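What follows is one structure encoded as structure tokens, with my remarks underneath.
Missing here is one protein chain; the remaining ones are kept as they sit in the complex.
Chain nomenclature is as follows: A and B, assigned in order of appearance, with residue numbering initiated at 1 for each chain independently.
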Amino acid sequence: MSTPTYNVIGTRPIRHDGADKVTGRALYGADLQLARLVHGAILRSPHAHARILRIDTSKAEALPGVFAVVTAADFPPAPADKIVDFGEGDTLLSSLRGNILASGKVLYSGHAVAAVAAVNAHVAAEAAALIDVEYEVLPCVLTAPAAMAPGAPILHDHLPNGNIAETVRYEMGDLAAGFAQASLIVERELDTATVHQGYIEPQNATAFWSTDGRIQIWCSTQGSFVARDATAAVLDLPVSHVKVTPMEIGGGFGGKINVYLEPVAALLSKKAGRPVKLVMSRRDVFTGTGPTPGSRVRVKIGVNPEGKITAAQAWLAYEAGAYPGAMVVPGAMTVFACYDIENILIEGYDVVVNKPSTAAYRAPGAPNSALATETVLDEIAEKLGLDPLTLRLRNAAHEGTRRADGPRYKRIGCVEVLEAMQASPHYNAPLPGPHCGRGVAIGFWFNVGLPSSATLSVNADGTVNLIEGSTDIGGSRASLAMQAAEVLGLRAEDIHPTVVDTDSVGYTGVTGGSRTTFSTGLAVHDAAQLVIAQMKARAARLWAVDHVDFANGVFSANGNSLSFAELAAQLGATGGPVSCSATVNPKGVGGSFAGLITDLHVDPETGKTTVLRVTSVQDAGKAIHPAYVEGQMQGGTAQGLGWALNEEYFMDADGDMRNGSYLDYRMPTALDLPMIETIIVEVPNPGHPFGVRGVGEANIVPPLPSVANALYRATGKRLNRVPMNPATILGL
Amino acid sequence: MKAFDYAAPASLPEAVGLLASQPAARLLAGGTDLLVQLRSGRKQADVVIDVKKIPELNEITLAPDHSLTIGAAVPCYRLTDHPAIRTHYPALAEVASWIGGTPIQGRASLGGNLCNSAPSADSIPLLIALSASAHLIGPAGRRSVPVEAFCTAPGRNQLAPGELLVAIHIPAPAPHSGAAYLRFIPRNEMDIAVVGAGASLTLANGLIAAARLALSSVAPTPLFVPAAGESLIGQAPTPAALEAAAQLAQAAASPISDMRGSAAYRRHLCAVMARRALELALARAQESK
Partner (left out) sequence: MSAKVQVQTTINNEPVEFLCEPRQSLLECLRDIVGLTGAKEGCGDGNCGSCTVRLGDRIVTSCLVLGVEAAGQSITTVEGLAHGNTLHPLQKAFLENAALQCGICTPGFLIAADALLQKHPQPTEEQTRFWLANNLCRCTGYDKIIRAVQAAAHEINANSGAAQ
């Protein structure tokens, strides 16, 4: 198959929203100002587990400057067992509401209990502090293994199986027979701590409940339609009564899909009769939004003398936090997803604990499980005397490989990623000196499909307006405009993309799951095809021909030809403007593989790790805007390195987070990282017209094991806990 | 944050008068501790008195004998950028460049670092090693307190009601002396010391004539360990002697476990950081004239 050549795809134009973002004009949620706007504050539980006996809001209500106080009692009544689904799976409405404002019990320290709207944020905070809540403190449980143990404090009475909310099991082949064929079996158990996405912009929402019962919301969200649907469900309103305008968003990484503030701002606005703005503090973000689960994962792998895996077994327990829904299912689906293995058994447990209800974080669940698999493979490679990439190549998944959770891969780039790592200058360079180590690891992540919509309107001067509903976290306006430009034979700058509110475009799923460039890109591609078809029809009418060709931006037939712009100028005269929409719901989409080579140095006296050099390799299918593909790879790598080395929720025995600030949560600063080298591999995705694979997530999977393996090479120690911080490295 | 009034006195007497008349006043230098504490509710104030308009608090005076007086409100960047301080007090220039990042150093002062009296304060072990003293003024007049005696508990110090810090004074360094402060942090910047060690060392005729050592983050206050310094006096500056002094520092520490490190890890680091600080101080003493 010959590789297609592109005019726009693969180039690096300046992003369309760039000028606004470097001049401070771009409006993020907290930047919104409205007439008569008042400001909110949220009262949060100081206890990790307690019964709410009584809430007295009278003193807060009496404070001058206070407009409204709300608690869970202000939610409209709803049946206890009502189920809602916003495209991310079933959730109990009571859980959704319970996390937004606690009722009956608080389940984590930081759990929202009540909210206030007042003339300014200072008065709102003072008022919130005046709300009197009487608690009966209950014993708390903070880790999955402890919550699964007999006699553990129980969070939810309705769960049939104690704190185990869900179990997942995938089985393939004959495990016992597979292990019987093995000449070497390695088994390891590794824990990871709860970590946060760490987006720099705190959650915020402004709502106005107007007298006609309609609600307008402006917020920072990865999915304006999810925010709309969830708010409507929580407030028991028709969906059409809620309009969500997504503001510019300051990072999300999966953490800005769930709603926390939107319904609360709406309830406050209803009482106050004014628009209400709620903005979280950094501590609120750490303690009141969804981090990603801490976990315990055990992996056992058997190989024959050639290094072919004969059997693999995994046991996973993930902390869901306060409500069911840990990322154990994707953790289980991905634990062996990089390898072609016949005999597999995977068991996973979703366990509720007294920590914030968890949320997605870039390839959610996969880094936790890959850590165990990839470190076990490193140990096997060492024991067999094999190069660790060679061992992986001998087992790499390929087209036709069946994953334990069912599907068979179409064309994938696992082998190509491994080969690119092996051939890289980095992998072939010597290490700089003593106490240094090099580690490698690979990882897999899906591309979620989900619906997306887009509308293209052709202007008379040949430029095109693109209307879409995917919030732009990292340059997606550019990558979508480029796909439209490619189909239309235009330049990227001829397309003007706008992200609009939920009333102004068809349903579009979240910006997440590595799906925006892929799925919304598909919608843009299809809408652009419709534009071309309509424009051909106009040209056919002009020239009185049956068939018109279109190539490189030029319509032609029988010696006639018109450029896109020339024909656009004639649309008015040939039947009016052309505007086309497409909504897609792609199925069976491909996934992306990524790898990381890490060189690091460990100070043997202090245990401090210095990352010396990293190379991130990822299959992008086709890189639409290579600079933003590199950016995703670099960002995911940086987050993964922080997770591997220092980041964690440091909880005391009572479940209080002791490091809920950037000072003590210790995300990497510019001084903690080297340049992040990237190698983009392109194995086109057969499910996308340009071969695109989403690249947002797989890159965070390899860093944990890549660091763990490098640390082993530097220190001779195999650590069983992430973060592998200096004290852990020294065992102190 | 609770509402408060703001005052910015332009002279010391005015500041002392205001402070004496306002029991719930708080002094503001760079605000990098105070404003964080007011916002989080850890501290309250009815009035915030900004000391940055007081000329004496903004002066850096390097005497001909190289003794140094640093006004209490002088922001860190002025120490880092000061050519003579970089020459004569390299350790001080360094520590000033480590407190927070660039925008913090535009505001944060050594006076604030000292008066905030955190066990982890980076400048205090070095000031102790340099035999610095705190010059105070209050309703009863002026007095001077050695820095090692200044802090009394986490966040508490010798300042009497109505008293404020005017300046930090460092006596002239002896010939052939050097000083150093090193801290251990998991990141490379923007972190609070898990353990820090400040050391000074003076050589005479190839032997150690004077030495002082202090630690941060291992006790309720920055910890002066006189025994460590004394053990070195009269000794040749050998690795074994430095190691023995570092062991004494470790023995004096009483660290706790918290989110920044376990007690065991901190204890381990005491010896490492103390030895490294002594080594660097020695190297500087050997280079100095």
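Here is the rule we use: contacts are C-beta pairs under 8 Å (C-beta built on N, C-alpha and C of every residue); 3 or more make two chains touch, one makes a residue touch a chain.
Nothing here was measured: the structure is a model prediction, and the numbers come from that model.
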Sole contact to the chain not displayed, among A:15, A:111, A:296 or A:713: A:15
Hidden-chain contact residue, picked from the options A:474, A:506, A:607 or A:621: A:474
Residue, one of B:50, B:230, B:243 or B:258, that touches the chain absent here: B:50
Identified contact with the non-displayed chain, of A:40, A:307, A:635 or A:702: A:635
Touching residues (missing chain, whole complex) on chain A: 12, 14-15, 17-19, 21-28, 30-31, 33, 122, 197-202, 248-253, 279, 281-282, 473-475, 625, 627-628, 630-632, 634-635, 637-639, 661-663, 667, 669-671, 673, 675-676
Residues from chain B at the interface with the omitted partner, ascending: 1-6, 28, 30-32, 35-36, 38-40, 48, 50, 52, 75, 77, 100-104, 106-107, 188-190
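By our rule, only the chains that are shown with their structure count from here on.
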Whole-Å gap separating chain A and chain B, where each centre is the average of the chain's CA atoms: 44
Complex interface listing, chain B residues touching chain A: 1-3, 101, 184, 186-192, 258-262, 264-265, 268-269, 272
Complex interface listing, chain A residues touching chain B: 122, 125-126, 605-606, 608, 645-646, 650, 658-659, 662-664, 666, 668-669, 671-672, 725-727, 730, 732
